[in-house]
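Scroll down for the structure; my scribbles are underneath it.
With one protein chain withheld, the remaining protein chains of the complex are depicted in position.
Coming up: chain A.
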């Protein structure tokens, strides 16, 4: 039974080697000309390494939550679209109801002004 896992082991070893080789090639061969702009954190506005207990704007949090809801929607829609021809009208209607409920949430957040940054 254990032999079934041999391909997994081989895969892990190859993945490890490939990852190590690529990172070390980049590290040893690549040119490095650092300046302040390159070393600073990218876009998000936070330092990459600092105390986790800091204050940050609650609006990030709101956007993240709203994003997750609609991101999950895609995660549901994708497999649904692939099997759409097999699940029939009931499957179609179920997704329509799900999207309808999401739209209600969307109307609510829009009217409440959650989508406005300022």
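We adopt the following convention: a residue touches a chain if its C-beta (ideal position, glycine included) is under 8 Å from a C-beta of that chain, and two chains touch if they have at least 3 such contacts; residues count from 1.
The criterion applied here is as follows: contacts and distances are computed from a predicted model.
Colleague: Using the UniProt record as the reference, specify the protein name of the hidden chain from among "Maltose/maltodextrin transport system permease protein MalG", "LysM peptidoglycan-binding domain-containing protein", "Transposase" or "NADH-quinone oxidoreductase subunit N".
Modeller: The chain we cannot see is recorded in UniProt as "NADH-quinone oxidoreductase subunit N".
Colleague: Return the single residue from A:23, A:81 or A:101 that touches the missing chain.
Modeller: Among A:23, A:81 or A:101, only A:101 touches the chain that is not shown.
Colleague: Determine and list the chain A residues touching the chain excluded from the picture.
Modeller: Residues of chain A in touch with the missing chain: 86-88, 90-91, 93, 101, 104-105, 107-108, 111-112.
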